[in-house]
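What you see is the complex with one protein chain gone and the rest in place.
And now, subunit A:
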Amino acid sequence: MKIQVIIGQLLRIGVFTSIGIAFLGGIIYLTRHGHEMVDYATFKGVPDYVKPGNLFSSVFELRGRAIVQVGIILLIATPVVRLIFSAIGFAAEKDYRYMFVTLLVLGIILFSMLTGKAG
């Protein structure tokens, strides 16, 4: 199969899976918290239940917003996985220059992920 076809397929699957997960989490969240009042007027930073260390346990407790967050993380990961597939595709074509370019872009995102916490 051509790499373009795989990448196209991958993007579509990534988007619809993550939206499906977010929808599921959203339903759980709404049935539990639907009648509470919203307050987003001030920025509060990262809530506890989605902090990296707590996310998985929150999901197992079936907390709606944690499940939504998993869907969103999957959505953000979709273009990143696309890059990995592109790198494999260039390697298969023996286009090592572009394999390197793709890995460089992946490296920048990784750097952003590791240094983005401060502030």
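Here is the rule we go by: a residue touches a chain if its C-beta (ideal position, glycine included) is under 8 Å from a C-beta of that chain, and two chains touch if they have at least 3 such contacts; residues count from 1.
What we mean here is this: contacts and distances are computed from a predicted model.
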Looking at what's absent rather than what's present, what does UniProt name the missing chain, "Cell division protein FtsX", "Probable membrane transporter protein", "ABC-2 type transport system permease protein" or "N-acetylmuramoyl-L-alanine amidase"? "Probable membrane transporter protein"
Mind listing the subunit A residues that contact the chain we can't see here? 4-5, 7-9, 11-12, 14-15, 18-19, 22-23, 25-26, 29-30, 33-38, 40-47, 50, 65-66, 68-69, 71-73, 75-80, 82-83, 86, 95, 97-98, 101-102, 104-105, 108-109, 111-113, 116-117, 119
